[in-house]
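One protein chain omitted, others in place.
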Amino acid sequence: MIELVTTPIDREQVVRSVASPQAGAVATFDGVVRDHARGKSVTHLYYEAYPEMAKTEMVKIRKQALERWPLHGLAIVHRTGRLEVGESSVFIAVASAHRADAFEACRFVIDTLKTSVPIWKKEHYRDGEVWIEGYGA
Amino acid sequence: MIELVTTPIDREQVVRSVASPQAGAVATFDGVVRDHARGKSVTHLYYEAYPEMAKTEMVKIRKQALERWPLHGLAIVHRTGRLEVGESSVFIAVASAHRADAFEACRFVIDTLKTSVPIWKKEHYRDGEVWIEGYGA
Amino acid sequence: MVVKICLFASLRDVVGQSEIVIDSVPPGNTALQVFHRLARRFPGLRRYRKALLVAVNQEYSDWDQEVSPGDEIAFFPPVSGGAA
Partner (left out) sequence: MVVKICLFASLRDVVGQSEIVIDSVPPGNTALQVFHRLARRFPGLRRYRKALLVAVNQEYSDWDQEVSPGDEIAFFPPVSGGAA
């Protein structure tokens, strides 16, 4: 499952999409909007994507991970638009027979996603807003 | 949240228990009953715990992780009794400001749990059953 | 030749639109030359040049790649998706 969505991410649905009777381990990563960043209080975030390319890049990352680790399932869902504090911007689920593979692949996916998938976030504060661009923000 | 349960684990409830407005990352690990092990087809598992001590050891692991990484929440739930293929035996959720801490702490918890928490599993096959004891089984 | 340009995040804010069609690009122009052509119209873009990424037809591209008629050329800042 590779999806760009504009509504809240249903984590259980994503986890179920990677389930397999052969999988003994499911690792997930959930990226959540924090109430503070760069020393400022965040009121909400806005995520913008280059949608077609973002999806292409997410498919590539999934393919790389499936080639590199023996996995039974891998799903990536990224949300765009306005997100409130506590809401999930990205959710990754990885299923494998053994836990090391699930952990490593999950980490690889989020690390790679953050440098290659064309999605940007704008942080909104009580007194302004700023695009957070690049360099592992 | 540290719990030993005998009914299905509600993952969403566990994830919600670690949520915090300061947490930007939630890593989870879900240990699931596989349909095969040691070259045999598994029909179901039976988990037995030394309940009071298991809980004490889980509390210790949580404390160690909270001392070692800056975390906003950490929950461990282990299920005992009869489990079918695809059901979760253990679910761990870790929340932190940044993802590296959540991943590392989550990995630490499952690795340590598997060597120190007094819980044993019996694998049931079509033609028999065997206690899986020790050494990272 | 005609190319379509897509802009995102702060670049889109500078230009005030997310898509621009340019119809005066000389054949053989590189992605960098297209950017400079755009920056002449929108000088506010110049300060982004150093940290910019470019994609041609939704694939990351080099700045010296020659563009073709009808290409979709996207300029954008380093990405910041994910969170945490």
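Lettered A, B and C in written order, each chain numbered from 1.
One rule holds in what follows: a contact is a pair of C-beta atoms (placed from the backbone, for glycine too) under 8 Å apart; a residue touches a chain by one contact, two chains touch by 3 or more.
Every value quoted in this text rests on a predicted model; they were computed, and no experiment measured them.
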Chain not shown, touching residues in chain B
31-34, 45, 47-50, 52-54, 56, 78, 89-90, 110, 113-122, 131-135, 137
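Simple rule for what comes next: only the chains that are shown with their structure count from here on.
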Identifier of the chain whose CA centre is least distant from the whole-structure CA centre:
A
From chain C, the most remote chain by mean C-alpha position:
B
Quick one: which residues in chain B touch 2 or more of the other chains?
24-25, 97, 99, 102
Contacts with two or more other chains occur in chain C at residues 83-84
